[in-house]
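First, the structure itself, so that you have it in front of you.
All protein chains of the complex are present and in place, except for one that has been dropped.
On to subunit A.
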Amino acid sequence: METEDSSSENGLLHRKQALYSSLDSCFEIQKEMYRGQQYSQIYFARLHLMRTLLYSLLPNWKPHIHVCTVIGLEEGKECIIVGTLYKHMKLKPSILEEYSKERSATPLVRPHNFMHPDDHLILEDESGRIKVCGDVLLPSVYVTGVVVALHGKETGTGDFWVEDVMEAGIPHQIERPIKSGEDKYVIFVSGLDIGSSTSNPLKFQLLVDHITGHLGDKKEQSIAAKIVRVIIAGNSVEIPRGLLNGQNLGSKDQFTLSEPIKELDIQLTQIAAGIPVDIMPGPNDPANFSLPQQPLHRCLFPSSSAYNTFSLLGTSGQNIDDLEKYSDANDKLEFLERTLRWRHVAPTAPNTLGCYPFTDRDPFFVETCPHVYFVGNQEKYETRLIKGAEGQIVRLICIPRFSETGVAVVLNLRNLECHALSFGTEFG
């Protein structure tokens, strides 16, 4: 058995360690003071940030084309404009429609995806907005909130005919230490849903036992000894919401309400006794609703961390689920890749995704390219390695819901290889 880091004197295995520093401070809102501002401020911050970036990239893209603002467009003159996209969607739920007496385009049964062939895109900056047409910019791919640069010209009808589009692209990545020698694993799990009818406590117990080395023979334990961290990406508990009906809760109900969290705490204690754990709140967890969700105890969302100059970025799923409602892609990994190329983790916030109205910054902007980009609470385990134009390499991971699939994800920090860890409790 190898003894590089795990000494086996007296048959004792030592767990490997990895240095860790959390970069989540940009998502904390303790210092923010809400002064009645509207979302125009965060959109302005986003537009300015990304426009400055896009302007700096223009000389490499099309250096000889004139750049102007929407109000400065002249008919027939070729130019480049930069702004925020807005997608006009016929089927998008609107609070006003619920009050209007005639129900026009919206069917009574709400679809899971609000796309419609008549959807069109509009580009907007501080000076004005203009409808965008052409085959290059497909409304099915883009969503409201993405900032892009468009090359084209204004037509006679007052629309902007697009010839080419430039996104911000994947940001610069700090190089990963290539040969760090030993295998170190990070385990990702999400959607534990403790307290729900679908979660099986035995499955989670098996996972905990595996991580803490209580399972298997020496060989398996030595593999478990190489796990350096566990990341729980959202939806760890399911609170029985039926009890919350606006009345004061009796003591028995209060006990039932807090059961799932207590159970989670017990399980986490077993893991945390020997290994660092990151727990992120998800849409069903007792944390605030709007993004960025604030820490559950010491837990952070989105969780962004650095190991030995290795960086991870991920969410509990709300951003990708929202993209799925308003656009189309071949798989969830494609949505992940798009958010990275747009350089923005949650472009649909605050339009259709709840978000804190920041005034001076947009924390969802991706400054540097992570090495691992994950999303939790998805239907199935999927992973892909993507490459950027400057040689960046990113491992994209979709973490499935553990309560439904019994699958956790193991990532090897040494070579970015990923595999699934599956726990089943049925026979046959």
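As a working rule, a residue touches a chain if its C-beta (ideal position, glycine included) is under 8 Å from a C-beta of that chain, and two chains touch if they have at least 3 such contacts; residues count from 1.
Keep this in mind: contacts and distances are computed from a predicted model.
S.K.: Under which of the names "DNA polymerase delta subunit 4", "NADH-ubiquinone oxidoreductase chain 4", "Diamine acetyltransferase 2-like" or "Sorting nexin-2" is the non-displayed chain listed in UniProt?
M.R.: Hidden chain, UniProt protein name: "DNA polymerase delta subunit 4".
S.K.: Which one touches the absent chain: A:Ser22, A:Gln38, A:Ser100 or A:Asn113?
M.R.: A:Gln38
S.K.: With the full complex in mind, choose from A:Ser22, A:Ser100, A:Asn113 or A:Ser127 the residue touching the hidden chain.
M.R.: A:Ser127
S.K.: Which listed residue (A:Ser140, A:Gln173, A:Thr359 or A:Asn412) would be found touching the missing chain in the intact complex?
M.R.: Answer from the full complex: A:Thr359 touches the omitted chain.
S.K.: If you put the missing chain back, which residues of subunit A would it touch?
M.R.: 35-38, 40-41, 44-45, 48-49, 52, 126-127, 357, 359-360
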